[in-house]
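With one protein chain removed, the remaining protein chains of the complex are shown where they sit.
Should a chain be cited, it is by its letter among A, B, C, D and E, assigned in written order, with residues numbered from 1 in that chain.
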Amino acid sequence: MSILDQGPPDYKKMIPPIIKDNYGKWIYHEIPKPGVLKHVSETGDELFSVRVGSPRLISLDFVRNLCDLADAYCDGYLRFTSRNNVEFLLSDASKVEPLIAALTEKGLPVGGTGASLSNIVHTQGWIHCHTPATDASGIVKAVMDDLFEYFGSMKLPAKLRVGLACCLNMCGAAHCSDLAIVGVHRTVPRINDEKIAKGTEIPSLVASCPTGAIRPNPKAKSVTIVDDKCMYCGNCYTMSPGMEIMDGKNDGCAILVGGKVSNARNVPSFSRMVIPFLPNNPPRWPEVTDAVRMIVEVWIAHARKGERMSEWIERIGWERFFTLTDIPFSDKLIDDYIFSRETFRTSATFKY
Amino acid sequence: MSILDQGPPDYKKMIPPIIKDNYGKWIYHEIPKPGVLKHVSETGDELFSVRVGSPRLISLDFVRNLCDLADAYCDGYLRFTSRNNVEFLLSDASKVEPLIAALTEKGLPVGGTGASLSNIVHTQGWIHCHTPATDASGIVKAVMDDLFEYFGSMKLPAKLRVGLACCLNMCGAAHCSDLAIVGVHRTVPRINDEKIAKGTEIPSLVASCPTGAIRPNPKAKSVTIVDDKCMYCGNCYTMSPGMEIMDGKNDGCAILVGGKVSNARNVPSFSRMVIPFLPNNPPRWPEVTDAVRMIVEVWIAHARKGERMSEWIERIGWERFFTLTDIPFSDKLIDDYIFSRETFRTSATFKY
Amino acid sequence: MTEKKTPQLDELEKGQWPSFVTEIKKAAATNAASEDLLHLLERSYEDRIGHWKHGGIVGVRGYGGGVIGRYTDLPEEYPNLAEFHTIRLAQPAGWFYDSKALRSICDIWEKHGSGLTNFHGSTGDIIMLGTTTDHIQPAFDEFSEAGFDLGGSGSDLRSPSCCVGPARCEYACYDTLEACHNITNEYQDEIHRPMWPYKFKIKFSGCANDCTASIARSDCSVIGTWRDTIQIDQDAVKQYAADGLDIQDRVCDKCPTRCLKFNSETKELTVIGEDCTRCMHCINYMPKAIRAGKVKGATILFGGKSTIVQSAFMSWVIVPFMKMESEDDFAEFKDLMGRVWEWWDENGKTRERIGETIYRLGMGKFLRECELPPVPQMVFRPRANPYVFWPQDEIIK
Amino acid sequence: MTEKKTPQLDELEKGQWPSFVTEIKKAAATNAASEDLLHLLERSYEDRIGHWKHGGIVGVRGYGGGVIGRYTDLPEEYPNLAEFHTIRLAQPAGWFYDSKALRSICDIWEKHGSGLTNFHGSTGDIIMLGTTTDHIQPAFDEFSEAGFDLGGSGSDLRSPSCCVGPARCEYACYDTLEACHNITNEYQDEIHRPMWPYKFKIKFSGCANDCTASIARSDCSVIGTWRDTIQIDQDAVKQYAADGLDIQDRVCDKCPTRCLKFNSETKELTVIGEDCTRCMHCINYMPKAIRAGKVKGATILFGGKSTIVQSAFMSWVIVPFMKMESEDDFAEFKDLMGRVWEWWDENGKTRERIGETIYRLGMGKFLRECELPPVPQMVFRPRANPYVFWPQDEIIK
Amino acid sequence: MADLNVNGVFIPLDEDGFLEDSDLWNEEVALALALTEDVEELTEEHWHLINYLRDYYAKFGVAPMIRKLCKETGFNLKKIYELFPGGPAKGACKVAGLMKPTGCV
Partner (left out) sequence: MADLNVNGVFIPLDEDGFLEDSDLWNEEVALALALTEDVEELTEEHWHLINYLRDYYAKFGVAPMIRKLCKETGFNLKKIYELFPGGPAKGACKVAGLMKPTGCV
């Protein structure tokens, strides 16, 4: 029988002895090599964390494999990071290299620390969701393969945090990423009157549309859409199975850049759209991987050391970002939603 | 008989010979002393402009007086500035001091150049408008008297541009001033059903309310107001004489700071509210003059040379502005209108 | 002349700043309306409210605007203010006058008005303050004779204004006076006969210092700029340095793009031209040493307005660079204005400024329908949301 | 095992990044649902659309959330995906595990599920991917037995998460794990039984580096900070300098408030404490030399959420500083949460996140009604419009 | 303003010369109002404009925007000023007995 409301397991039972002993006593850290963090405690203890890339969508074999490694090298303790990497927690410095060797043998990449590309925060896509405009795992795999060198090294100007969300619900929280890949629909939902009549609260459906494009159609016990007002957000589909929005021919990805969440130096910022659409070309989405690589390389070439994507772009100006990347600018990139005003250039100063 | 559409007088007939000769040929200027500009042309010619403060609301005597002076010192030529100062245009350097002496004798102040307080751009107020929440000329006189020393000298950190608007229509364009005094109403318009029934297009009246507070009241051929939704903007009164908004007890002034229009250094910025209300205390509005002087003095004490109000505040942070000026902060100063979001602090970094 | 006292206003005759009360009293000496005004104002100072009725529609034959009707709400007590309308006269470009012109205005207003004026109104007009309905047409006829015309009011083009520009300023990147005069004359019909959803203002500033505050105060701001790189005279730089200007601190460190490098040894100042945003700061500080580039023109911005009702908007960049020299350039500007007005007139709601219309319908739609090429200079930043209205002809059917 | 081919997916087994396709294949080796999933995904790669039906409501007894119902729209072709629900398990604070716990999860999921998981979901839960309706309750019973509970879904409190904090990070200004665990346990009812207008997320980050991205990804962000001044160890500064760190360039010049002064002669680093905004930059660069102040706690921010529907919001400051050490401090936090939820629940519309409710009704109303004192730290800047809703009790009647 | 004398009946006008009570409008009143606006006679074209204004007002409760007025009457603005020198608002609306336009001046 189940115990209701017992809550999550107690973290105190999950942390290794070295952490128990030095909890809150860490005084500094170093990154001896990519993927390895060395934290030093005021007690003199040293903790080594080895960070490992994970595809996130994993089999039980994979998990058991991790357990085996943890058992062998760090008394069975490990953790995951907020970006879905795995971290092995070693109290014994001499086991770091053997662990890395074992990981390498199993094809598990070590990296993601410091000025590197970490794992891509992403979502379900075609694996498990009902509203995606693109797949998640597939693109992530393609992009990570393509930019693999930046995961295991720390030669970027600064951290590079990539997010992917397969639809505008943005479960990947791509809205504040250095670089974001977002699945976008481009066609007006197709109304299925029957499904709406049977399975939808019409008032909620009408209210769900942010632009007021949906009107009740009482005759059909359904609704109609004013096509011109629809911007394909898919919110109505979330409310009703009768608003079919997936469109194999026209769904795809947008690219946004320049988001950031840490408060270090400049304040957090939203990612901003620079490419409104790239087609879904499985299995390797070459248009997407090319665009991402190109942007990353222009950033590498022009940013100063320590400058994250947002800092670099804000320093040089968005107009120069478009010049340097040669990405065509279009009216699609100009905001026309609620907070558009703050994006308009209310100044006679700019670059070319 | 009138000639229709002849347009304004031709400026070419109004400019003195020295300007005709050096039109577009000026190469630099100096400010030999407060209120005097010396422009040097590539031809070697030198033009002296003597800037004189004006109350703007003037009698024909005043105008004729100016004419007499212009005739005596600069061949009858003068101009007004975009802030309603008068400028005498002299081609003869030796006449500058005599002119200044004549002006001083008549009680006309010379100044307003460089790092000074220039004339206050303002509006009609109780002199001629139907919707004011305060007077214009009276406060302007009181503030200019109080800050008089800064008009005739150039000892401020930078230019100080004060604007006054007697109601939210903001004819004084106070919305982008270093310091702005804005007449504000604080009570819901009193509906005069008869005036509305007789003299108002109800649909236009209803549409005029930015918050949707006005509902038609077909029975009375009038309207009603949802009090809670009204923010006393007075836009409905502009549409209808039946929405009486002036309230001798509750009208007064708000103080806003940190606006700027030039593009020099930082981009133009809006003025922002720091004091939501000060009472109308004619004839000298002591609460207003005190608040203005206090803010100006804190700015003088803390700004770096060359820093306008907006630059200073943005450098130190608004939170410190409130600390330094000791102005009480209240929820009234927090935006709750359309573009509020951009004003909220979306960062964990701030000062105390 | 009168028994009534004005104790509060008398207070405002004290102090060093010239007093408007003194001015009203001067006018009151010979004009009954001005005398009433003095007392009405004292009354307002007592009551702490204005004493003017709502609105008023008066005017001259053939025009729909230019006169603001005004009636006091206390006509019995202040009979000379029963009618007290304002006439707006269009100012000459740059607000330049000779005394003859000014005296002619005075003479006419002595006959037909209160003897009070504003030099100038906030939009830029000469404000002839206070006359009766009967006097409007005759006053206008005489002003007209003297070479003056009415300015705008109502839902029309308001009197454009411009900074002193090349007449007296070394920074002017185009001839603001000629542009203003030329364009004002082109649009006399639009100024005099309201035809749009709401008012429309144009201001011309010769450079990014924006001495007419155009970006805040006009629906269309025409701000002088240049397309190439600032010109630096190294000898003059050395002179400034020799004269004690801390070039690094006051100029380089305040350059918003940090694109100026001062070599403290050679005393040379260099610029990374492509990084300069032409903000004017360095030129303002060192006018003898730094000048604008050679390819001059203007940036055209749209949408500025004050607070009522959706919030204040500042103008935003629509055409980053337009030549402003010849009649042809003006024609290009007018062609643009034509398209923009046509679009606004077609799409705007009553009492909706163009900035609000663009905001409501979207910049994209505005640009497409006015045939304006989108460029990144129009925005500080691209959109943060992914809500693109996709043109259906780019969709695969 | 199967005849069907997956040429597209096979492509994704190439390359150096570990392949999720390989993972699915591993699961498919022993699980029919995972095998079907492989082929359904290949089918999606061909069709370029997903093949899952809309929605689904399944769950366990006594809870309203925690399970995401899912059914394929091609059940005839992929019968093992006719039901393929996801169970969300609440993760331990900081995502720490021992292998025993992980193995117990594996064993249960082998019995009851597809053999596929996400470590972790985007909100932070362990995602048990794919099971049938019949298996939900038994699976839950066993997970429960093993010490796991469900996470949130629906209009409830979602599983809070936290950064590694004091467990392994020298920057932590409060105990993120304890706070997260304590508060999560307090709100089991809110997590398991949806009762609000919409979802609500809380994330705990130990410092302003915000390693859980809380400001972007949670309705309530709890970000570690301090109230006094950073502590500088001058010996360590000298060591960094000696080791070749360009302190002026990399640290001082990048300090957003320019409040750090490095004396290149004495090699001393000083700070103007009152100007520092505690952004963490200098500490990040010189962890051995600079530490947070001594008076530690957290800034509480509200309103973060992603794009749908009014635009993405980042959380904004509501309580600049709150102690986060003792049970009493947590009680204060909970008291705040209670008031805030009560207000939101009372005022929010269906599917309106709290940030949207506050935006719609105004920060002032929110603060007043939740009895939160307004402070300038809440805003980057005060309002630019003069549209104050004036409390009618401050009005003179 | 002085009341309007319509064949000896005095109809009250406001200061701007608009009808105090628009219900009192009729064709004769229109003629009398026209005289105050320097329009000596009301031609078919005048009536075309007046009728359009009255119909529009009856239907929508507001005066039409100028663009609409021009489009739908077929008169350009110049023509409207020829017909009513006071212009559409002060001239035509007054004679048509509409409410005094407010707002923007």
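Note that in this section a contact is a pair of C-beta atoms (placed from the backbone, for glycine too) under 8 Å apart; a residue touches a chain by one contact, two chains touch by 3 or more.
On a predicted model such as this, the values are computed, not experimentally measured, just so you know.
Every shown chain touched by the omitted chain in the complete complex is listed here: A, D.
Which of D:Gly15, D:Gly56 or D:Pro256 touches the hidden chain is settled by the complete complex: it is D:Gly56.
Here one chain is not drawn; of D:Trp196, D:Phe262, D:Tyr285 or D:Phe313, the residue touching it is D:Trp196. From the set D:Pro18, D:Gly64, D:Pro160 or D:Gly224, the residue in touch with the chain omitted from the display is D:Gly64, counting the whole complex. Check D:Gly154, D:Gly206, D:Gly224 or D:Gly364 against the missing chain and you find that the one touching it is D:Gly154.
One of A:Pro203, A:Gly248, A:Pro286 or A:Pro328 touches the chain omitted from the figure, and that residue is A:Pro203. Touching residues on subunit D toward the chain that is not drawn are 53-59, 61-65, 68-69, 71, 82-83, 133, 153-155, 189, 193-199, 345-346, 350-351. Where subunit A meets the chain that is not shown, the touching residues are 198-204, 208, 238-241.
One rule holds in what follows: only the chains that are shown with their structure count from here on.
The set of chains touching subunit C and also touching subunit D is given as A, B. For subunit D, the chain with the farthest CA centroid is E.
Here A-D and C-E were compared by C-beta pairs in contact; the pair with more is A-D. Distance between subunit B and subunit E, defined via averaged C-alpha coordinates, is recorded as 38 Å.
Centre-to-centre spacing of subunit A and subunit C amounts to 48 Å, using the average Cα coordinate of each chain. Residues of subunit D found to touch two or more other chains are 208, 210, 215, 223, 256, 279, 307, 311-312, 314, 384-386. Counting partner chains per residue, subunit E shows two or more touched chains at residues 62, 100, 102-104. Under the contact rule defined at the top, the touching pairs of chains are A-B, A-C, A-D, B-C, B-D, B-E, C-D, C-E.
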